[in-house]
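A single protein chain has been omitted from the complex, and every remaining protein chain is retained in its original position.
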Amino acid sequence: MGISVEGANKSFGDFQALDEVSIEVPDGSLTALLGPSGSGKSTLLRAIAGLETLDTGRVLIDGEDVSTKPTQKREVGFVFQHYAAFKHMTVYENVGFGLKIRKWKKGEIRARVDELLNLVQLPGLADRYPSQLSGGQRQRMALARALAVQPQVLLLDEPFGALDAKVRKDLRTWLRNLHEEMNVTTIFVTHDQEEAMDVAGQLVVMNQGRVEQSGSAADLYEKPANEFVMSFVGEVNRLGDDFVRPHDIEIVRDRDESTEEAMVQRIVALGFEIRVELVLGDGTEVWAQLTRGELQRLELREGQIAYLRPVHAKSFNGSAPSNSPGASTPQGSTDGGDAEVTAAA
Amino acid sequence: MEAHAANSPVAPPRARHFRLPGVGAGLGRGYVVLWLSIIVLLPLAAMLDKSLSEGVGQFWDQVTSPAAIQSLELILVCSLIVVAINAVFGTIVAWLLVRDNFPGKSIVNAIIDLPFALPTIVASLILIQLWGKNSPVGIDFALTRLAIVVALCFVTLPFVVRAVQPLLIEMDRDMEEAAASLGAGGATIFRRIIFPNLLPGLAAGVALAFARALGEYGSVLLFAGGKSDTTVASILIGQKIEQGNEVGAAAISIVLLLMALVCLFVITLIQRWGTRHERSQVNLAANPVITGATPQKGDERE
Partner (left out) sequence: MSVSRSTSSRWGLRFLGLGYIAVLLIAPLVLLFYKTFEDGLAAPWEAITSSDGLHALKLTLLTVVIAVPLNTIFGVVCSLLLVRHKWKGNWLIDAAINLPFAISPVVIGLSLFLLYGKQGWFEPGLAEAGIKVLFSTPGIILACIFVSVPFVVRETVPVLQEIGTEQEQAAETLGANAWQTFWRVTLPAIRWGVAYGVVLCTARVLGEFGAVSVVSGNISGETQTLPLFVEKNYENFNLPGAFGAAVLLALLALVVLMAMNLLKRKEAA
């Protein structure tokens, strides 16, 4: 069941939550809506579910325009950040809720609930109440509940946002595996770019109600459409008009025409990677990512002068990246210029 | 609120740190107990004493006299009817105040407390003006049993509304949306999701309303009066005092008091039951029926 959104607009009073948003979600895919708070990603998800109505625009599920259909009829499974567990019902009654409404027989409900509880790895907890479960268990129950009625589409709104870091990582993997098994078209919302890149096949980056770019994780990382996307999906240094990733900054001991002079301010060891903070002659602060091996070879020390060379800088202002020796970059390029930078020392 | 209390670091009571300035906990306790004794407990004890002063037999006779039984039955039945009516209408009003938006909503919200702020005798007066002999709409049911019911509805409405309202405010809307995504329509959602979570508050509000209705005096006095078929227990007690039958008055008072105490006890049970599954934070100390405050949407997430 592919999903399309065409020209969606939604305002809450003066606040424009969605601004001409159009996305395509292929059937069976696992897509992430990624963006900071207020970017409109949750609003978009809820509009697909029917929990918000669009001011203008359409939502199509499997080719059918469902924009005027109420949530009840859209057959979407929805998972909430804070679980939305029916506190007054047992786990069994929670998971079986959708089935009970569809008037399934007791035996059938029992069979399906058991099947799902096994799928989400909560066997034997059917008679507990949500308050007796941990956060991670509650979310898995919520997922089982949503899947019970075999929805066409599964929508998750920051599903791991309320959980501890470790639980979050575990559930991430688990969700990916589950998706591979079930193959239901799934969209989930997150502000955590690592989570999005880890789990989803397709990412849609949103900002201030607009779609900035959509594509695979690799696409977004290597060919960001603009500064926002580039800095959102990874760390970035700004050198004048250019943007360079920390691991794309090469540090060398000897100067040459392609290097710029900088002073090492601070060297921080973070696990296996080293973060070297430097400041350029004009005061710009930059940080480079090195491995331990590289650090040792360079024998860098704080307070020392070093020389940097950015490899793969990107520029988004429509002209070629500065200092590129006549490299041909298309005018008004939005896929970023990619060139070696030679320094004007 | 309870969530916070449960999560706040528990400082074990350290004997030497007195939260009562200048005095110790012991002295404070003594003051509190003394005050309560003089103001509340001793008078009640004196009443109990009086009711039995002529022996258990006389107590029993007074309480089982036809007039007494009729008055107690009358107020019981009327109170039950009234709380049933207000359970429904009180919930509707609370719903309107929380989930709906209409012009004048804040005025309506404030006016709910009117029966609470208005002296009961004034309530009686204005009710008899509207529904009595000189009624501008020509409807007259003063001095009837209907008048008792209407007066009691008037004074007990705020109890139910203010008990249900905070639960509605704090209710996790996600649950309703989840139910909708699973295919449940509006009525089903109310029946299976909203109502069960309102129940503890509603029950507590009803129990408080009931206790209040049992003893209501001022508002029925002028409006329903003391005719033979509209003499509720409280009015009968008043009559007996005037007649000098103190033992009789005291005896019936004790019975009435016991009935109301049962209500209070029931409320405590409801409170325990309500928090059994952590489904709703029914904290009587914060019960707006008594406190009148409407708490804001609190963060119950852990």
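A and B are the chain letters, set down in written order, and residue numbers restart from 1 in every chain.
By our rule, contacts are C-beta pairs under 8 Å (C-beta built on N, C-alpha and C of every residue); 3 or more make two chains touch, one makes a residue touch a chain.
As the structure is a computational prediction, the values presented were derived from the model and not from experiment.
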* Asked: Which one touches the absent chain: B:Q129, B:T144 or B:T275?
  -> B:Q129
* To do: Check the options B:L167, B:L182, B:A224 or B:A250 and report the residue that touches the missing chain.
  => B:A250
* Asked: Thinking of the whole complex, not just what is shown, which of A:V5, A:L51, A:V66 or A:I249 touches the missing chain?
  -> A:L51
* Asked: Since one chain has been left out of the picture, which residues of chain B touch it in the full complex?
  -> 1, 4-5, 8-9, 11, 13, 17-22, 25, 28-29, 31-33, 35-36, 39-44, 46-47, 49-50, 89, 92-93, 95-96, 100, 102, 106, 108-123, 125-127, 129-130, 136, 150, 153-154, 157, 173, 176-177, 179-180, 185-186, 189, 208, 211-212, 214-218, 221-222, 233-235, 237-238, 241, 246, 249-250, 253, 256-257, 260-261, 263-264, 283, 285-287, 290-296
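Here is the rule we use: only the chains that are shown with their structure count from here on.
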* Please report how many Å separate the Cα centroid of chain A from that of chain B, as a whole number. => 52
* **Of chain A, residues touching chain B in the complex** => 49-51, 70-78, 80, 82-88, 97-98, 101-102, 129, 131, 135, 142, 145-146, 149, 162
* In the complex, chain B residues that touch chain A -> 172, 174-175, 177-185, 188, 192-193, 196-197, 277-280, 301-302
